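Just one protein chain is left out here, and the rest sit where they should.
Chain IDs A and B follow the sequence of writing; residue 1 opens each chain.
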Amino acid sequence: MTALTDLTIAGMKAGLAARDFSAVELTDAHLAAMEAARGLNAFIVETPDIARAQAAAADAALARGDARPLAGIPLGIKDLFCTEGVQTTAGSKILQGFIPQYESTVSGKLLADGAVMLGKLNMDEFAMGSSNETSAYGRVISPWKAGDSNRELVPGGSSGGSASAVAARIAAGATGTDTGGSIRQPAAFVGISGIKPTYGRCSRWGVVAFASSLDQAGPMARSVADCALMLTSMCGYDAKDSTSLNVPVPDFAAGLTGDMRGRRIGIPREYRLDGMDPTIIALWEQGIAWMKDAGAEIVEVSLPHTKYALPAYYIIAPAEASSNLARYDGVRYGLRVTPPGGNLADMYSATRAAGFGTEVKRRIMIGTYVLSAGFYDAYYTQAQKVRTLIARDFERAWEQCDLLLTPTAPSAAFAFGDKADPLEMYLNDVFTVPSSLAGLPAMSVPAGLSADGLPLGLQIIGRPLDEAGVLDAGLAIERAAGFTARPGR
Amino acid sequence: MSVDEPTVRKIARLARIGIADDDVAPLAGELSAILGWIEQLGEVDTAGVAPMTAVIPNHLAWRVDQVTDGDVQAKVLANAPDATSGFFAVPKVIE
Partner (left out) sequence: MKPWTVKGATGDWEIVVGLEVHAQVTAQSKLFSGAATTFGAEPNSQVSLVDAAMPGMLPVLNGECVRQAVRTGLALGAQINKWSRFDRKNYFYADLPQGYQISQLYHPIVGEGELAIETEDGARTVVGIERIHLEQDAGKSVHDLHPTMSYVDLNRSGCALMEIVSKPDIRSPAEAGAYVAALRQLLRYVGSCDGNMDEGSMRADVNVSVRRAGEPFGTRTETKNVNSVRFIMQTVEVEAKRQVGVIEGGGSIVQETRLFDPGSGTTRSMRSKEDAHDYRYFPDPDLLPVEFDDAFVGDCLASLPELPVAKRARYESVLGLSPYLSAVLTAEKDTAAWFEALLAATGKPEAEIALRAANWVSSDLFGALKRLGLDITASPVSPAAGAELLALQADGTLSGPLAKQVFEIMLETGEAPAAIVEARGLKQVTDTGAIDAAIAAIIAANADKVAQYKGGKEALFGFFVGQTMKAMAGKANPAAVNERLKAALA
């Protein structure tokens, strides 16, 4: 029999329903895996007692016959989601010891649907990073290794703990958040699936804010169907989030067909970059071929403002972050550092100097700069205008096609320290940022391996609210790719 | 755009982030590089383009004016580094 931790969520549901194993057994298997894989540093906080209690409750519900859709499914929760009574740090020292007195809407919906929380997943500090090197709680390590090399690889970021835990079979699935690619890029790096829904589908209430106009929660799991299951639970209108969309949420899992016949797949010409890794190009072409085979029509489209997406993003996201992170001042929660004899202003500076890591400080500085007197219009206003143009590019593309197919990242996972220059790191988000700026649903699906055996992902981008279409295309790729590779540890 | 050291200090002060003297010069270099790269946005002709206000078309919902929250002093103060007699305590503020 397959190890319990190798099952997909769909498989676990079937096994639980058939009484092949209990939710407590399933959870215990994952807790054991979590313990065995502590070297990955995927969790900041492990919550075995909570997990077992929830699993027992799930068993009771299963026995009564009133189990919710995710009853007994062991999940990891990214540490950006506030969890009532369980430390939430957003990967930052400034929130060390912070115990929320509330549960985020999204994690609350998953728990209400019967999910089991294994613990809080490590991440780049305040979700700022693409490699998980910025966490104050130590970097997360990818369970993958390149070829014969022994170098430790990044799991991607910022949802690196989520990616690593799911890929290493510690969690059946995990929540992620995506501001400029933080679900999709790590999913691609570790060979799992992840979807960022349309902006406004998942409530941001109780999710520690990075960049409010971009942040979206989404699921990460080992199959497209599992993502669909989790997404159905996570989405929904929330009156507590003014940017939440008041639209019905379909049952994404039930509607999943993978049928591509009659769908038009756009291939954006501007995503073919100068000097692009040939392996990535080959993978992309393979994806196009699979789509054709599945009955889709391939259309070349143009998204002319693509090259400006990254610079626009690196104005808007830091600007919003500089303001969102002003609340971490040592007054009401979290770290406080008061220099001897210091006044309030001294306390602010010392607290924030000690509490924030280098990358977070850098982005706060950029954000503060671009919003400061005399620069606001040239930077922020211009970036928001460019954002309008980027969204317009997509709207024009939708006149010609239903979905877009692109690579998820320009390379496979890299080793720690390989991208020491912040700018080089930022460029890693080149394919994921444009759809974030336009608020579009987008997912990454594992599609192949690099020459040295590392996972590579393809990205599907859809129209606003067309998560179902994105998931169908994801399923088509999943079926065609037959991705079965798994990490060594 | 080249960011000089006084600007770095000014920005750090606005952001209330203490920075060590040794960190000012490297930070000036990093910020200059990033802002220099960002400046390519200036090439884009945005005449007549409205800045984005809502990512996905949406309408701001209004709350009904009712008291539905508050009266949770214990929760509000639960994580306070220093709370006294129901207040948050901070080093003296001088106006």
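Basically, a contact is a pair of C-beta atoms (placed from the backbone, for glycine too) under 8 Å apart; a residue touches a chain by one contact, two chains touch by 3 or more.
Keep in mind the model is a prediction, meaning the values are calculated, not measured.
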For the chain not shown, which residue from A:L7, A:A58 or A:C82 touches it across the whole complex? A:C82
Among A:D59, A:D113, A:E133 or A:D241, which residue is in contact with the omitted chain in the full complex? A:D241
Check each of A:S104, A:S158 or A:T306 against the chain that is not shown and name the one that touches it. A:S104
On subunit B, where is the contact patch with the chain that was removed from view? 10, 13-14, 16, 53-54, 58-73, 75-77, 82, 84-95
Need a quick check: the contact residues on subunit A for the chain that isn't drawn. 81-82, 88, 90, 95, 98, 100-102, 104, 204-209, 211-213, 239-243, 319-320, 322-323, 325-327, 329, 331-333, 344-345, 348, 368, 371-373, 376, 380
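Assume only the chains that are shown with their structure count from here on.
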Which residues of subunit B touch subunit A once you look at their complex with the stated criterion? 3, 7-8, 11-19, 27, 30-31, 33-35, 37-44, 46, 49-52, 54-56, 58, 60-61, 63, 72, 75-76, 78-82, 88, 90-94
Subunit A contacts subunit B in the complex at 97-99, 101-102, 198-200, 213-214, 239, 242-243, 245-246, 305, 307-308, 311-312, 314-315, 322, 326, 329-336, 338, 342-350, 352-353, 356, 361-362, 364-366, 368-370, 372, 378-379, 381-389, 391, 422-423, 426, 437-439, 464-465
